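This report concerns only the one structure given below.
Incomplete set of chains, arranged as in the complex.
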Amino acid sequence: MNVRTVFDLINTVAPFDTQMEGDNSGLLVGSPSREVRSILFALDVTGPVIDEAAALGADLIVTHHPLMFSAIRSLTDETYEGRLIRRLVREDISLIAAHTNLDGASGGTNDTLAALCGLVEITGEGFFRSGFLPEPMTVRAFADLLGENLETTVRVMGPEDRMVRRVGLCSGSGSSEWIRALEAGCDAFVSGEIRHHHALAMADAGIAAFECGHFATEEPGLAALAEALQNSLNHVECNVRVFVSAVSAYSFPRIP
Amino acid sequence: MNVRTVFDLINTVAPFDTQMEGDNSGLLVGSPSREVRSILFALDVTGPVIDEAAALGADLIVTHHPLMFSAIRSLTDETYEGRLIRRLVREDISLIAAHTNLDGASGGTNDTLAALCGLVEITGEGFFRSGFLPEPMTVRAFADLLGENLETTVRVMGPEDRMVRRVGLCSGSGSSEWIRALEAGCDAFVSGEIRHHHALAMADAGIAAFECGHFATEEPGLAALAEALQNSLNHVECNVRVFVSAVSAYSFPRIP
């Protein structure tokens, strides 16, 4: 199995041509013909993640966020991104990013987040999902539930004693999607980053906002992609190992 | 004392012509010649804030964030902003916004935040400030200090056991200023909203990030402006009352 084959498998789950204009999902570093024996899934390429890949003998890293989101004109040790890309090349590790194509995919980032919010009767399209809590609960109680399920700090914007019944959500920095929560009749909205003016507009509309952090709302979707790939591989009894990064979100690099 | 006079006093503290290109600080609603007897200071104009102003008999609201940040072509009850502006006109309340001109001012938003972070030897220019903690403390301890001083939830991005000594900061959604924290040799950076890719770059540089919420990092600066104005007024024994909004950040409108 080579990099191209893995790319094609991911493409089945989260087609790359569905990515948003300006995104940079796809095969970013490496060679389509490179043989793959181990794959590491991580939200981002960072120094500690490359260390982890090297330690695991991974030939391929699959991330959510792309490198070279801004196009580059040099590749040197003088920049953070330059150092990351040069290490990937030198260690012969390929890199595939599945970003906005994964956000919108069935079973992707937002579907995974909806499940972790404990929602039922989930609907939605694009990057937005909404659903019902099995039983209404207070804003405070729902914030506690989110903190536990997503293993994160939750910032609440709205009165803590209101009741929550219908929840809209968009992972990552998706607070502009709140308007669809309004259209859907939600009384709560969950996202990774919530812009202040969106929070004000939500308050005016009687919607409580729950800011859960970028990593906590997106990483589970990446892990779900890893699992989906593992299942595909098991199906063909392929001898490729799949890992999900165990490195903390914003861990510091080793002191060399 | 009329609206123009208050405008001029604020202009002395935070000159309006220092605002960033594209900002909309200034007299936004009302009449320069309108007499002023009471002023309400608030981070934002919202429905509950106008209720508060009306209850207090305030003729003027001074906020940090402008209305009409995006220029408008109609003024109807069909939009949130339209409803706010129409209420201001009907209740004859003027509105002045001091936004990026206050962020950079001496004694303004960022200087106030730096003091609340407990920093000493504070320096900086533009919207960035940095300083030292009197004694080094762990990331975890500094996060607790911030939570207490700013009365907010703090999201920590970085290892909790590292020591913090020199702190950079920028209020609101100012995480792009982290690069100046790097240049200044900081090991911590405080802001209201922190973009994920900035947090990754900070981690690579060994800087711990503390996301404290937009309101919590900016509201104190507005209160400081109110106090500065009160002092000016006391100086001239002027019979104008100054209030700081006691409404919660993202409170919901009253059910009519």
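Here the chain labels run A and B in written order, and each chain numbers its own residues starting at 1.
Rule of thumb we're sticking to: contacts are C-beta pairs under 8 Å (C-beta built on N, C-alpha and C of every residue); 3 or more make two chains touch, one makes a residue touch a chain.
For clarity, every value in this text was computed on a predicted model and none was experimentally measured.
Asks: Shown here are 2 copies; how many are in the complete complex?
Replies: Identical chains making up the full complex: 6 copies.
Simple rule for what comes next: only the chains that are shown with their structure count from here on.
Asks: On Cα atoms, by how many degrees is subunit A rotated relative to subunit B, nearest 5?
Replies: So the copies are related by a turn of 180 degrees.
Asks: Measuring centre to centre with CA averages, how many angstrom lie between subunit A and subunit B?
Replies: 31
Asks: Residue numbers of subunit A touching subunit B in their complex, please.
Replies: 44, 46-47, 65, 69, 80, 153-159, 162, 172-173, 192-193, 195-197, 199-206, 209, 213-215, 248-253
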